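One protein chain is absent from this view; the other protein chains keep their places.
Right after this comes chain A.
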Amino acid sequence: MSEQVKTQVNSLEIGRNRTKFRWKFTKGNDFVIGAAIPIIILAIWQIVGQLNIVSPIFLPTPTAILQTFGDLIASNELGVHLGVSIRRALIGFLVGGSLGLLFGLLTGFSYKAQYVLDPTVQLLRMMPGLALAPLIILWFGFGEVSKIVIIAEGAFYPLYLNTFMGIRNVDNKLIEVSKVLEFNRAKTIFNLILPSALPNILLGLRLSLAISWLGLVVAELLGSTAGIGFLINLGKQNSVTEYIFVGIIIFAVFGKLVDSFVRILERKLLSWRDSYQG
């Protein structure tokens, strides 16, 4: 029996070692393996374009897109548009996110606030942001304000919901401990409730940032005179399809960068967590 267990353990260890070894061995190749499919697609794409099978207005070749990319960077147009977009997304996120955090804290800590505010928030949440956009434009015009309102509206809910949930899900066993240790009100909030709500709050932060970025696309496509969305619209109107591709790529890359940044933040702040870290 114990012999069997031992051999099992041994084979497990060997298995683990082997995978570790192979992991190390392939680590450099991971990128190559992961990039294989995109590279093949890009190659076919390029060939199809150069053979004039598809009109470049429908599908410009990768090299043409790259060329446009380079031109836009060189003329600093891309930098300007990107700057405008980032500024909008950031302001919208800061306004909506901080309101979400604030209201989440309020309803989380106070049952009275919950009963007063939460039903309304839940009702508003059910309205699709896209459908609200025309109304927001009607009220706030085509200027900067309506764009920020559209972004902020989306950024509000994830932080609100997750902050509220994080506060309400504090382990009752730890609350009992805090009573036995005679934590005062401030210590209960700052040394118990907020740290245990932090994983949820950070999740809300991540989702809010992602939604801000999506809201930015909606807001800019609905009408703007600068920004990445404007660049896409410009491409559409003038049949410069390369602009559309550049805009889409920028949106994707920046969305991913922002998400990675919050993940790093999570890993740093939540290193104490005893759960699967991916």
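Note that in this section contacts are C-beta pairs under 8 Å (C-beta built on N, C-alpha and C of every residue); 3 or more make two chains touch, one makes a residue touch a chain; residues count from 1.
The rule is simple: contacts and distances are computed from a predicted model.
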(request) Assign the chain not included in the display its UniProt protein name, restricting the answer to "Methanesulfonate monooxygenase", "Carbon monoxide dehydrogenase medium chain", "ABC transporter ATP-binding protein" or "Ferredoxin-like protein". (result) "ABC transporter ATP-binding protein"
(request) Please pick, from A:Ile73, A:Met127 or A:Leu174, the residue that touches the omitted chain in the full complex. (result) A:Leu174
(request) For the chain that's not shown, point to the residue among A:Leu192, A:Leu231 or A:Ile250 touching it. (result) A:Leu192
(message) Just checking the interface: what residues of chain A touch the absent partner chain?
(response) 173-174, 176-184, 187, 191-192, 195-196, 198, 271-274
